[in-house]
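One protein chain omitted, others in place.
The block that comes next holds subunit A.
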Amino acid sequence: MSSELRYTANTQLEHLHARYTGTGHADLSKYDWVTHQHRDTLASIVGHPTLTSFLAIADGESKGRIKFEMTEKMLQPCGPPPRKDDD
């Protein structure tokens, strides 16, 4: 279980978090939140054929390349995580 859920006592909420990736909670950091947003957006681009195709023309790439790069970007869409001071 990820550390962000460490403090969540409510098991029901814990279940919810486990089930729905991207669900927020009180201690969500800005980095996590933005990362989730970006992952959702990237997944939506890959999932909608028109958007992939639109980007492919705009950027002069093939659709396959756009899909690949978008999926790759899902790993760290906003760069590496910030250094944790308290740990």
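Please note the rule applied: a residue touches a chain if its C-beta (ideal position, glycine included) is under 8 Å from a C-beta of that chain, and two chains touch if they have at least 3 such contacts; residues count from 1.
The rule we apply is simple: contacts and distances are computed from a predicted model.
Visitor: Which of the following names does UniProt give to the chain that is not shown: "Large ribosomal subunit protein bL27m", "FYVE-type domain-containing protein", "ER membrane protein complex subunit 5" or "DNA damage-binding protein 1"?
Guide: "DNA damage-binding protein 1"
Visitor: Name, in rising order, the residues on subunit A that touch the hidden chain in the full complex.
Guide: So the residues of subunit A touching the unseen chain are 2-3, 18, 20-22, 32, 35, 39-40, 43-44, 46-51, 53-54, 56-65, 68, 71-72, 74-76, 80-83.
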